[in-house]
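Of the protein chains in this complex, all but one are displayed in their positions.
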Amino acid sequence: GETLRIGTQKTGTFAWQLDVIRRHDLATGLDLKISEYASPDAGKLALNSGSVDLAVVDWLWVARSRALGAKLLFYPYSSAVGSIMVKDNSPLRKIGDLKGRVLAIAGGPLDKSWLIVQATAMRQGIDLKREATLEFGAPPLIFQKLQQGEAEASLNFWNFCARLEAQGYRRLLDVRDAEVALGLEQPVALIGYAFSEEFAASHKHTIDRFIAAARSADDIMLRSDEEWDALRPLMNAEDEWTFKVYRDRTRDGIPRRPVAAEAADARTLFGTLAAVGGPELVGPQQELDPGLYYQPAPLGD
Amino acid sequence: MPRVYSLAALVAVWAVVAALLQSRLLPGPLTVGTTILADLRSGELPFHMACTLGRVVSSFAIAMLLGSIAGYAMGRSRALDRYADPWLIVLINMPALVTIIFAYIWIGLNETAAILAVAVNKLPNVMVVMREGARALDPELDEMARAFKFTGLSRIRHVVIPQLAPYLSASSRSGLSIVWKIVLVVELIGRPNGVGFVLGSAFSLFDIAQILSYAISFIVLMLVIESLLVQPLERRAIRWRRRPA
Amino acid sequence: MPRVYSLAALVAVWAVVAALLQSRLLPGPLTVGTTILADLRSGELPFHMACTLGRVVSSFAIAMLLGSIAGYAMGRSRALDRYADPWLIVLINMPALVTIIFAYIWIGLNETAAILAVAVNKLPNVMVVMREGARALDPELDEMARAFKFTGLSRIRHVVIPQLAPYLSASSRSGLSIVWKIVLVVELIGRPNGVGFVLGSAFSLFDIAQILSYAISFIVLMLVIESLLVQPLERRAIRWRRRPA
Amino acid sequence: MNDAQSAGDAAPLELRIDAKAFLSADGTPVEVVRGFKLRLEAGSFGALIGPSGCGKTTILRIAAGLDPDFRGELHTPGSGRLGIVFQEPRLLPWRTVEQNIRLALPAHAADADLTDLVAILGLGAHLARYPGELSLGLARRTAIARAFAVGPDYLLLDEPFVSLDEAVAARLRDELVALTTRTKVTTLFVTHDLDEAIQLSDRLFFLSDRPTRIIVERSLPPPRGTRSRDVIASLGDEMRGLVAQATASGA
Partner (left out) sequence: MNDAQSAGDAAPLELRIDAKAFLSADGTPVEVVRGFKLRLEAGSFGALIGPSGCGKTTILRIAAGLDPDFRGELHTPGSGRLGIVFQEPRLLPWRTVEQNIRLALPAHAADADLTDLVAILGLGAHLARYPGELSLGLARRTAIARAFAVGPDYLLLDEPFVSLDEAVAARLRDELVALTTRTKVTTLFVTHDLDEAIQLSDRLFFLSDRPTRIIVERSLPPPRGTRSRDVIASLGDEMRGLVAQATASGA
């Protein structure tokens, strides 16, 4: 059949979806060559060097690359994002309480969740950059630091938040809610499948096939609890609680609306982020490139 | 024997500290030992270790060979040194991340790129050390060899290399460790196997026992190689040295 | 002068390759130059560079000082070497990631942890080189110094250090570059400023021009330090060496 | 040159080496000295003469206290101001001639006036040179200057005057005699030149082949230093005879 080379992070959720596709043989006629890497940035590297055809990456990154001349396309994969977490007994209740507190942020100052949080705070007249003490670090380290009490609140990737939740931490602000607060209909899928325009043009069939398979997998994951039991060995969940949170958060993140609706909300969000992050974040363009989203052909074969 | 005592002491210290702290963030020798055993049985550890070792050996060989030759040439020829030195400074101070990214982008996310990136990272360090060694060569022995018309080969083998031996020794020992550390980064960023790949995944899960079990397995391997191969060879090579009184 | 030509050649090669490839993934000297200027004006570059430099200098000083002393001691005392060598092998082969994680976990996400993690990473490399240097010390000069009852200080200063000079030179030059590379990783993992912090963000955005502009700024700094400080000093220190005929 | 006076106590040099062996690189022990016993009165001048490779340098290193790894006993004379000329110059290549000399001086004498000494040794023009720029003869003279400069009361000399031309060597011998009579220096001297030994010494020690011991020991009538050419020649012939006899009977 046709070959599709896919790059994925070993500990990421994309690996789960691929496992569902494999076990249910959803990608009939497609030969999936999957490369697992340890770093979340490996997918970008692999796409750029042409070592894989498709990888799951950041929406903003694709937008930025396009602006800089790389002809990449994007298709929504998940809208799961992080949250600001605090200890259950913490006195912090809302964004405003973060003033003068130590907030640890996973990733860098250009992390998408962090930008959304900043924008939300600004709407409430709070400049977190100035009014809170910020620590940046690698996600696992930030996760650890909150538990050690070195930070009073932390903004981390959703999977770390899920583990914290299982350990009795509480959400101070869910970035999904923040997105809605910024005027979006629904949270946008901030990560998705990326592939080059060139590949999409010459292998449209392959891409469409794969997207169809991915949707079928999503359906199964939404419906079936047994499916999750089968996935459990992959998930590195420490306990039942964590496992359940992982499952539910993943389900929440599965995008269920047409690409066009996504694109509309994405444009709004992009504008907001451009205002917060500036060209440093979004690149030279101040508007979202309308050609960013890939439109699969209606299923017909 | 001292070797054994000393390692035993190290493990003992670790065990005591771990027992006192009782933290998931510092697993004791027992926990790590069990993890190692489990990973050995599953075949995971030998597999990833073999991948890493292959990369370490290839890049080390490339870097040592080219680096020694280039460093020696720069140490001997002042003119060459003057011209090549700025390039060397650029190369040696280039962040590993940059070389790795460029290798991966331009060569592809494959073995060649990985090995090359590591070799390029290590190369200038070998050059810098070997250059010092070449500069410190004894001109009197050189004259002797010229007077007696030593062939090029025998000059290298009997006059130059023995003088460079401590530099070779230093740069290969410290070099092997640098290569291994860079291989980890290279694997972390873009290889689907190897110890670095495992460490990266373990780090994102904050699985310290896993991290330690792989790190320690490699270290044990190095200890074995040192004890059985490097040190006996070295002892032979410096037999001639008068022991300080 | 050769220095200038040689650097000009390097930049020229880069410009030509970049012009030929015309790729977003290899910005030319002009693009990078503009980025550097912009970052200079905004004050971002000097700020992050200063943070990094502070860390580099502190950890380098710690590692060189302790490493030289420890390596020298191991090179001189066979007994000490026998006991400490296994620890050294463990230390030198410990992945940077492990030391960094442990430092950040146990000391906290702060400067002390960052500087210590880097120093601990670099320390064993200095030790290994200085140990070779100490082993190669001339026992005859040592005897001379003992016979004439040189004081400890004057023995170190006039007998030992000049003999160790090439080793010190090699290990500090290659060492500075290692320190700087590890500082980048330390900053990447857990510091809110510094060149490594910027490179991390730039890498996740794949902003090659930004990456290169920071890397090159640092390299230029190193080139300046080499040309104006290190090499003149070095030339003075080896004035006594007979030039090979 | 320092005009330091020797310390009050007039202890002799006493050295007994029952056995001294080296472990060679292939692990076999090389026995170098066996049953060696030497006593040299305080302030007197002894010469060691023996075949090449017999163990003279080994004995001198032990006498200097540089090699404690032997069976036997050592009592050094004087207050511990040792001057030594090794068989090779052993200069610090990275220090100038002057620095090499001064570095050996005790701290309180670091600024001593070296003009006379330097003039006698003909080193004036070379004080700022590095050892790598010296001829071997100049390097040896620097080593001699270093040993004399410390104002020793205990002096060990290992063939100090080889590689020097006749004129310089003669001048230095005279200087050595002057130094060792002016101040009370106990001196042990190694040479292959019997005439030189007879000219300079109070006492001669002839050594056997390895493992070495003293086979002939002989006091010479004073005054030393001023013996005439004829006296030296006749004493030399006499000594040669004695040694040949001792060697034959020992064999």
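Order of writing sets the labels: A, B, C and D. Residues in every chain begin at 1.
Definition applied: a residue touches a chain if its C-beta (ideal position, glycine included) is under 8 Å from a C-beta of that chain, and two chains touch if they have at least 3 such contacts.
Being a predicted model, the structure only gives us computed values, none of them experimental.
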Subject >> Sole contact to the chain not displayed, among B:14, B:47 or B:150 >> reply: B:150
Original post:
Since one chain has been left out of the picture, which residues of chain D touch it in the full complex?
Top reply: 22, 24-26, 30, 50-53, 55-57, 87-88, 122, 128-130, 133-138, 141, 159, 162-169, 192, 194
**OP:** Using the touch rule from the top, list residues of chain B that touch the missing partner.
**Re:** 140-141, 143-144, 146-151, 154, 158-159, 162, 237, 239-242
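The criterion applied here is as follows: only the chains that are shown with their structure count from here on.
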**OP:** Could you grab the centroid distance between chain A and chain D? Build each centroid from C-alpha atoms only and quote it in angstrom.
**Re:** 85
Subject >> Centre-of-Cα separation between chain D and chain C, whole angstrom >> reply: 49
Subject >> Length of the line joining the C-alpha centres of chain A and chain C, rounded to whole Å >> reply: 38
Subject >> Interface hub residues of chain D, defined as touching at least two other chains >> reply: 61, 66
**OP:** Can you tell me which residues of chain C touch two or more of the remaining chains?
**Re:** 25, 101, 105, 143, 203, 241-242
